[in-house]
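The complex is shown incomplete by one protein chain, all other protein chains being positioned as in the whole.
The block that comes next holds subunit A.
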Amino acid sequence: MATVDIHRLVKRYGTEEVIHGIDLAIRDGEFISLIGASGCGKSTLLRMIAGLEDISGGTISIDGREVNDVAPKNRDIAMVFQNYALYPHLSVADNMGFSLKLRDVPKPEIKRAVAEAAELLGLTPYLERMPKALSGGQRQRVAMGRAIVRKPRVFLFDEPLSNLDAKLRVQMRTEIKALQRRLGTTSIYVTHDQIEAMTMSDRIVILNGGRVEQVGAPLDVYDRPANLFVATFIGSPAMNLIEATVRRDGDRLAADTDDGLRLPLDGYEVAEGTAVTVGVRPEHLTLAEAGTPGALAIAVDLIEPTGHETHVFGRLGRHQVVVAHSGRVTEAGSVFVTIAPGGLHLFDRTSGQRIDTAERS
């Protein structure tokens, strides 16, 4: 168990900088996810923590001790690789016991530790098998077993579930989370799957092009995205964005679009004339009866039932929008929606940063 502190971390490959000064403090026992599009530097960051990539600038400390120049084998970190990286010539038991054997742990003790981990992961019947005689999910478990058997200070996961089929992925997701709870080991989990990140993590870190866009508890990030990138990245279907300009109408503020839409901005304090982007999540557009005060008319293009909810794709003025409705929706040429209370997000269009209501900020 340990804290991991990352300070002004930079990674360069030759002259190309791929990590641009990341700061991150990971708490003891925390499960933290790094999420971002492919190529944003998630693996690179994780591998730098593991010691598999050199650090071009800044520091990484584990339990307060800087480890920039500590070899991977002395960092007391275990990593689960995307492709599992099992030793193909060793049995499951030997794969799991490899690290203990290297530490000169006596044989009976290795056997006990391996048996214990195997029990935890449901691998007991397979201990004598070779990796090639295992299914994908079992190999994934062996990779986990190899990591937990030696009780490291930190677990690193690099997209460990991306090679599994959808059903197994959901199952392993819960298993990994439960295991981490039980062991209480600080864990850093890389994924490009936001559902994984949201469901498993204490906090998530949203990366974009080698920079941190936001760090926070999953629901905080979902409810109060710090900028336009996070707003559109987290959530599916993505948040609806409407470009507008702030206008004052008597003593009330409103966002006016150039196609004649007016969205009231109650509680905000923004200078008149500011270029803003208004964001509303699909589920915060509530279907309403025609004639409801403040209701907005949407011209329907397509209705997509997913089973547990229905996605209505259409146009609000000239803006493409999606409505997520928890019930069934019958075919219609147009629908009316209202914005649920607190369902409106406001972003400064020039900086992309979130603008909060007056009492929050």
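Basically, a residue touches a chain if its C-beta (ideal position, glycine included) is under 8 Å from a C-beta of that chain, and two chains touch if they have at least 3 such contacts; residues count from 1.
Methods note: contacts and distances are computed from a predicted model.
Student: Have a look at "Cytochrome c oxidase subunit 2", "Acyl-CoA dehydrogenase family protein", "Ferredoxin reductase" or "ABC transporter permease" and point out the UniProt protein name belonging to the hidden chain.
Tutor: "ABC transporter permease"
Student: In the full complex, which of A:L134, A:M172 or A:A197 touches the chain missing from this view?
Tutor: Looking across A:L134, A:M172 or A:A197, the contact with the absent chain belongs to A:L134.
Student: I'm checking contacts with the chain that's been left out. Which of A:P88, A:P106, A:G291 or A:G307 qualifies?
Tutor: Once the missing chain is taken into account, the touching residue is A:P88.
Student: Based on the whole complex, identify which of A:I19, A:M48, A:I62 or A:I77 touches the chain you can't see.
Tutor: Hidden-chain contact among the options goes to A:I77.
Student: List the residues of subunit A that touch the chain left out of this view.
Tutor: For subunit A, the residues touching the absent chain are 50-52, 71-73, 75, 77-79, 81, 83-89, 98-99, 102-103, 130-134, 136, 139, 146, 150, 163.
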